[in-house]
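All protein chains but one are shown in place.
For chain A:
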Amino acid sequence: MGEGLRAAWPIALGYFPVAVAFGALGAQAGLGYLWIQLTSLLVFAGASQFALVGLLAQGVPPLLAASLGLLLNLRHAFYGPALRPYLKGGPLEAFFLTDEVFALALRTLPGLSSEKRRGYFLGLGLGAYLSWNLGTALGALGAKGLLAWPRLGEALSFALPALFLLLALPHLRNPVALLAGGVALGFHLLGQTAWGLFLAGVVGLLWKEPWKGRKA
């Protein structure tokens, strides 16, 4: 597990400022600290948490807000099956399966022996989870000023795109992945990011034959 925890630090670096912002948003919306923290402790899915709190603050009925949050998370249904060749999913593994944990695990698990994979994955998830919850607590308790230091907050939040770039590099010559990425980016530019990511998963899923790079 230690190896996974150590490998989680780029994710933790990126999660922290976003989680502080989430905690601060919840506090601004008048939600109690315990409720805000419970959201991060139980849901552990950033975009849907922001959606839930934002919609509740606008007076949207709670069950509708939760349903919309779930729609944002539809893409997560693709992650487990993509990891299954390397790791069988149990409840704890599934709980930790965020976008970033999935992407990093997809890159690293194939290179590990099968005995090491579960511990590594749980370490990865735990590192991300601790950062997310620490950031939430600090944001909800009024430590938003932590990120007021010039450019610190936005610099740290760029850690996630930087990490995704490095994880995407091996796939940038895969035409299926590029097509799916183009679909996702197109929907993203139209303000429909969640649907774009879901459709990207569908595009990849429908492509049954593994793409193989041209041999020199």
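Definition applied: a contact is a pair of C-beta atoms (placed from the backbone, for glycine too) under 8 Å apart; a residue touches a chain by one contact, two chains touch by 3 or more; residues count from 1.
Operating definition for what follows: contacts and distances are computed from a predicted model.
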item: UniProt protein name of the chain not shown, from "2-oxoglutarate ferredoxin oxidoreductase subunit alpha", "Monovalent cation/H+ antiporter subunit A", "ABC transporter permease" or "Branched-chain amino acid transport"; value: "Branched-chain amino acid transport"
item: Of A:M1, A:A66 or A:L141, the residue in touch with the unshown chain; value: A:A66
item: For chain A, the residues touching the chain missing from this view; value: 7, 9-10, 13-14, 35, 38-39, 42-45, 48-49, 52, 56, 62-63, 65-67, 69-70, 73-85, 88-91, 93-95, 97, 99, 102-103, 106, 150-152, 154-156, 158-172, 174, 176-185, 188-191, 193, 196-197, 200-201, 203-211
